[in-house]
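Removed from the display is one protein chain of the complex; every other protein chain stays in position.
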Amino acid sequence: MAVNQKKPSALKDLNLIRTMIRQHKRNDLIFAGLGMFVIASLTITLIILFLDLVLDGYPKFTLDFFSNFPSRRAARAGILSAWVGSSLVLIVTFIVAVPLGIAAGIYLEEYSKKGWLSDIIEINVSNLAGVPSIIYGLLALGLFVYSFGLGQSILTAGLTLALLMLPIVIVSTREAIRAIPVQIREAAYAVGATKWQVVLNHVVQYSYGGILTGVIIGMARAIGETAPLITIGALTFIAFLPPSPVTIDPPFINLDWLNAGFTVLPIQMFNWISRPQHAFHINAAATGAVIIILTVLMNGVAIKLRYNIRKKIKW
Amino acid sequence: MSEPIISARLSKDFQRNIMERFIEFALLCSAAFAVFITSAIVYVLVSEAIPFFQHVSIYEFLTDTVWTPNYSIKHYGILPLISGTLTTTFIALLVAVPLGTITAIYLSEFASHKVRETVKPILELLVGVPTVVFGYFALMLVTPLLQKIYPDLTTFNMLGPGIVMGVMIVPYIASLAEDSMRAVPMAMREGAYAMGATRFQTSVRVITPAAISGIVAAYILAISRAVGETMIVAIAAGQQPNFTFNPVESAATITSYIVSVALGDLEHGGIGYQSIFAAGLTLLVMTLLLNILGHMTRKKFAERY
Partner (left out) sequence: MVTEKNKHNEIVKAESKNLNFFYADGTQALKKINLPVYENKITALIGPSGCGKSTFLRSFNRMHDLYPGNKYEGEIILYPDNTNILDKKVDPIEVRMRISMVFQKPNPFPKSIFENVAYGLRVRGENNKRILDDKVEEALKGASLWNEVKDRLQDLAFNLSGGQQQRLCIARALATEPEIMLFDEPTSALDPIATVNIEELMSELKKKLSILIVTHNMQQAARISDYTAYMYLGELVEHDDTNKIFTNPSKKETEDYITGKFG
């Protein structure tokens, strides 16, 4: 019969198709394996990088390392001036970049009306995020160090890193604000709130976590930033501490530290890497371990925080 | 029923309005600060580079193959710095483009929600690693490893830092490219699956072409990152300008030149001082062009979906 005659060839086709599908599925598996391999390699790289620093720097993990100044003798050298310098620089960075960045983010999301002005600001913000960090160093060298006469000081360094951090804070503020539905704003306006009341009582409060995430990530980046600070001429060998910001006599606050010379952790590390002697490389590794522990911790907190926000608030 | 309110109460409350206006103005100033920074960058770089170009012709700057502004016999050709920058960038791309693209396709099309949620934070941690640490890694770990394979390799070379820089920019490419792929409408995937395509076929023949401009934008922005990267090359590639494209040689990039000059004694207003601004201006122009190109490509992609 006609039907039966056709059957064998149809079956043969089906078998061909099945072979083909098996082949295609094999490709799927191969690619999935490749993808997992790449991701595993990246993860392992991150782990090796961390272990390498920790193992190399292990002999230096003593209290002395944190309480000694750098020295010509590698065994006695420590990172006291570097971690104090990093902390003070970051205080300046934080005080400048955070309010400015949040204010700019609020303006761009809540106030700016479509037009040439907001376009120009938008373009500038996204452009600044892509400018290489060393260019900020050149800007600071020309502007802060020489034009403003601030010298190679903690203030200059803090301001430089603040410029670098600003786009990060602006972008995260905007993203956090954008997640707040328009209905919440309308509800606040509907009971008679003014624009600023809506911003202060609602927008800022509900985007707080997201902004904080951006601030932490920005600060973590500032801790590790090296090139711009070298460019402004930060000294690499500092065997003294800046004047203390807090005094025992009134007015209890002393701002002289802002004008002091300084070094920071990554510059100290760079300095030790550049020495030919192996003993200094151990110091560099230990400093690197400190930096990476700090940045990984901060980034980890930020990632966790963002995850919690996403889970907690469902509008 | 509340008391009828007299219309005088309905007139504007001037004091409050002035406060509101003042706050808006203060916020505007904060936002406009971004414009100020950009202008300041351009102003500082150009104003310091002008005296440099009065001393050195643009022709010499762009064609001379020797760069020795701080030696007694001075040459001002940017080409050696550009060759170093391009070579390290190229090596980085050789590493980052395949790894980044594979990661993006895997995360967007293959990985389960749980895997994606685990891998993305790891990539973010990788982005957070300071470049000075990557530099240490290149000099102390990667180059010695490479020397085992290729014993003639010098301590300072472009290959090691190039590879490490590649690892550094994988997360950028992966996350930007993945965003573009996930922006491709689900209907397109369903269309492919409905015809019996497998995941791999759908990814390669449908999703990747559909997201191609977004993926290319990711590559361009990654190039910009690599061109501007400083510490890895400053630490591990040597800081001697060298007109070569050979990755096993040592060389300086635009960025590492700036670092090497800044580490020495800077005579404010001298030709050495001015030369780092000329180099910086060149770098800014290169990254700016790349960023504009990248953002335009990305925007074109975003408009499609």
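A few remarks follow.
Every chain is named by a letter (A and B) in the order it is written, and numbering of its residues begins at 1.
The criterion applied here is as follows: a residue touches a chain if its C-beta (ideal position, glycine included) is under 8 Å from a C-beta of that chain, and two chains touch if they have at least 3 such contacts.
Keep in mind it's a predicted model, so treat the numbers as computed, not measured.
Of the listed residues A:Leu42, A:Ala188, A:Met219 or A:Met269, the one in contact with the hidden chain in the full complex is A:Ala188.
Touching the chain that is not shown, out of A:Ser67, A:Asn201 or A:Gln277: A:Asn201 (per the contact rule at the top). The missing chain lies against chain A, touching residues 113-114, 181, 183-194, 197, 201-202, 205-206, 313.
Simple rule for what comes next: only the chains that are shown with their structure count from here on.
Averaging C-alpha coordinates per chain places the centre of chain A 14 Å away from that of chain B. Remark: chain B residues 16, 19-20, 23-24, 26-28, 30-35, 37-38, 40-41, 44-45, 47-48, 99, 102-103, 105-107, 110-111, 119, 121-126, 128-137, 139-141, 167, 170-171, 196, 198-201, 203, 221, 224, 227-231, 234-235, 255, 258-259, 262-263, 266, 268, 276-277, 280, 283-284, 287-288, 291, 295 touch chain A in the complex. By the touch criterion stated above, chain A contacts chain B in their complex at residues 21, 24-25, 27-28, 30-32, 34-36, 38-39, 41-43, 45-46, 48-49, 52-53, 56, 99-101, 103-104, 106-108, 111-112, 120-121, 124-128, 130-139, 141-143, 146-147, 163, 166-167, 170, 194-196, 217, 220-221, 223-227, 230-233, 236, 266, 269-270, 273-274, 281, 284-285, 288, 291-292, 295-296, 298-300, 303.
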